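Report on the structure given below.
One protein chain is absent from this view; the other protein chains keep their places.
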Amino acid sequence: MTVDLSEICTRLGINPIAPPQLTIGGVNTLELARETDLSFAERSDQAIAVGASHASAVLVPPDFPELPGPILLRVSSPRTGFFAIAELFVSTPEGCGIHPSALIDPQAELGKDVAVGACAVVASGARVGARSILGAGVYLGPEATLGTDCLIEANVTIHRDSMLGDRTIVHSGSVIGSDGFGYVWDGGAHRKVPQLGRVRIESDVEIGCNCCVDRATLGETRIRRGTKIDNLVQIAHNTDIGEHVILVAQSGIAGSSRVGTGAVIAGQVAISDHVSVGNGARIGGQSGVTKDIPAGAEVFGTPARPLADTLRELAALARLPALLKRIRQQERQIEDLTRRLAALEQRAGRRDSPQSAPVIRSGDWVTVTAAPRYLRKRR
Amino acid sequence: MTVDLSEICTRLGINPIAPPQLTIGGVNTLELARETDLSFAERSDQAIAVGASHASAVLVPPDFPELPGPILLRVSSPRTGFFAIAELFVSTPEGCGIHPSALIDPQAELGKDVAVGACAVVASGARVGARSILGAGVYLGPEATLGTDCLIEANVTIHRDSMLGDRTIVHSGSVIGSDGFGYVWDGGAHRKVPQLGRVRIESDVEIGCNCCVDRATLGETRIRRGTKIDNLVQIAHNTDIGEHVILVAQSGIAGSSRVGTGAVIAGQVAISDHVSVGNGARIGGQSGVTKDIPAGAEVFGTPARPLADTLRELAALARLPALLKRIRQQERQIEDLTRRLAALEQRAGRRDSPQSAPVIRSGDWVTVTAAPRYLRKRR
Partner (left out) sequence: MTVDLSEICTRLGINPIAPPQLTIGGVNTLELARETDLSFAERSDQAIAVGASHASAVLVPPDFPELPGPILLRVSSPRTGFFAIAELFVSTPEGCGIHPSALIDPQAELGKDVAVGACAVVASGARVGARSILGAGVYLGPEATLGTDCLIEANVTIHRDSMLGDRTIVHSGSVIGSDGFGYVWDGGAHRKVPQLGRVRIESDVEIGCNCCVDRATLGETRIRRGTKIDNLVQIAHNTDIGEHVILVAQSGIAGSSRVGTGAVIAGQVAISDHVSVGNGARIGGQSGVTKDIPAGAEVFGTPARPLADTLRELAALARLPALLKRIRQQERQIEDLTRRLAALEQRAGRRDSPQSAPVIRSGDWVTVTAAPRYLRKRR
């Protein structure tokens, strides 16, 4: 596809720049741009790269130097402007229409302009909202419902009764609505606890590749509006993930835990079961959250504690080997002082009178100080 | 489906309660139950919630107060009774029979009442036991064998020669019997070590979504009877996972390691290769197991050590920043004592006679003590 440069200028809110008949065929970095591409630079020190770029037009900040080469479009925020234009060039997913090999149960309901890819399966009672797209090999189970304008990528599995809101995106390999992990030991075996609930995903949620969102034992596993989930993330049964949460790759939330609105959970974080993470909390990478996190808190470590505390402890830990040497040095110094002090006391005792009785103390090390000799017993 | 209340009473071992013609259509929590549902309460302080529930019947403990509203069924353990009844309402997986789009190789053998979903593939020489169910898009490779009453969910991949016992459940996206990760550096490249063994999974094992169980280099990767595995778990080649083990989500077992009967391995645990975890051992979340764990041990941390040791160290670590201040304070005190002691020694020396030779010591800090003045040199 191509877009007229004049239309791009309009969208950026700047005056059209000659030649108005120029068309843009794509967007890319300065280095990778081809001759029909739009690119961007954020700082004046990128002038050489801009001059060397094959791009036909480059978004630059207002104070960027004049250059021969690409057409310069001056905007207040080149990056923001660039990605706004870039959205025009996002490939619309392939496979429009219902592929002849797709298997749509007669009891399923498809909205207007729904696309279903090759070998995708839509089971009985499933409902798909208008303009939603199911990629090749997708499985949509019985009674599962999708909102409008959803994108379910190739080889996603969505099990029975799951509910996904409008504009939901699920990337390839993810599984929604599988059984939660629940057993009771019956004396001889782990007996499976029936997993009878469902998954409810609200609108504008995006779920990465190869994620797992388990159905609730009873009730719902819930992911709320606008939350974005990276790849390989585990969402256990009966969890409740708030709105606009960010869950980075390979993190996992155990059963029945809650994550508040706007929380940010970094990569490879584990959150234990029945824990509550407050609104806006931030959890550092690889942390292990074992108890409730207050709203707005920033935590790190396993077990996760306030970030400042963990960093202070890590800094102290780095000094610990040297500290051990200092402790040993102090012990030698104390020993030396004790010996010298005992000698002084003895001399003072001889001079003064009467001689006080020897003092015997005990501790982790038993120290016996007594005239006329010094004795030390060690464990 | 519906179940007569009288049958539910019989199954619970209690006397039928009027009206005997009542039928139950499902199970749910007190809050979520609809008018045809059965629910449960475990404590008397849930009386208000029971009264407000739409459930038509509620399992309660024997001493629960009488209430208007739902029919109360008094049993010794409402939770256990509830989940026993809940099993009656578990959806039988859809897709009974062989879907016309399933691709069954003529050399494959299917037992009685086997179900195969849409676009599933059963390769040559594969054998499937009676009543087993393969979901849509499942791939069952050549010579792979499934026992009876297995449930292989949609989009599972089971490679050649894998053997799965009776009543095995594998959830969507998991891959059984892929190549193990083995290479030798040949001086210029990592050369692949052929992975010629297989996977053997015994009866009553359940494997979550998007797990990986690799085939052995030679011999077998083995998962023994009754073991339950959560989502996104990695089982490397030649491992041997004992009976009734619990492996929580995102944990991983490296090559040739063994896990004993009844061990419990929490989420995001890593177990190194060639390690042995004893029977009944418990490994805390995110631990990194680098050496053998004795039977019954409880370990935590990276590297994993006895839980009590790790907790003691973490508690000590939390006090380390304050400790650093105490050490500095002690150093000042020792310095002060040393100076004062030297002064006393000098006065005593002047008084007594003869003056002893100054003592010179060295350590991390060089301390020179000498009459008539005290000097200290620091690094």
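Brief remarks on what is shown
Read from first to last, the chains carry the letters A and B; within each, the first residue is number 1.
Note that in this section a contact is a pair of C-beta atoms (placed from the backbone, for glycine too) under 8 Å apart; a residue touches a chain by one contact, two chains touch by 3 or more.
No experiment lies behind these values; they were computed from the predicted model shown.
In the complete complex, the hidden chain is touched by one of B:Thr10, B:Ser44, B:Ser77 or B:Ser124, namely B:Ser124. Considering the full assembly, B:Gly141 is the residue among B:Gly141, B:Gly165, B:Gly262 or B:Gly284 that touches the omitted chain. Mapped onto chain A, the interface with the missing chain covers residues 26-29, 31-32, 80, 83, 86-87, 89-91, 94-95, 99, 101, 117-119, 135-137, 153-155, 171-173, 204, 206, 208-210, 226, 228, 230-232, 244, 246, 248-250, 267-268, 285-286, 314, 317-318, 320-321, 323-324, 327, 330-331, 334, 337-338, 341, 344-345, 348, 352, 361, 363-365, 367. By the touch definition given at the top, chain B reaches the unshown chain through residues 101, 103, 119, 121, 123-124, 137, 139, 141-142, 155, 157, 159-160, 173-175, 178-179, 181, 183-184, 189-190, 192-194, 196, 210-212, 214, 218-219, 232, 234, 236, 250, 252, 254, 268, 270, 272, 286, 288, 290, 302-303, 305, 309, 312-313, 315-317, 319-320, 323, 325-327, 329-330, 332-334, 336-337, 340-341, 344, 347-348.
Everything that follows uses one rule, which is that only the chains that are shown with their structure count from here on.
The best fit of Cα atoms from chain A onto chain B calls for a rotation angle of 120°, in steps of 5. If you average the CA atoms of chain A and of chain B, the two centres end up 21 Å from each other.
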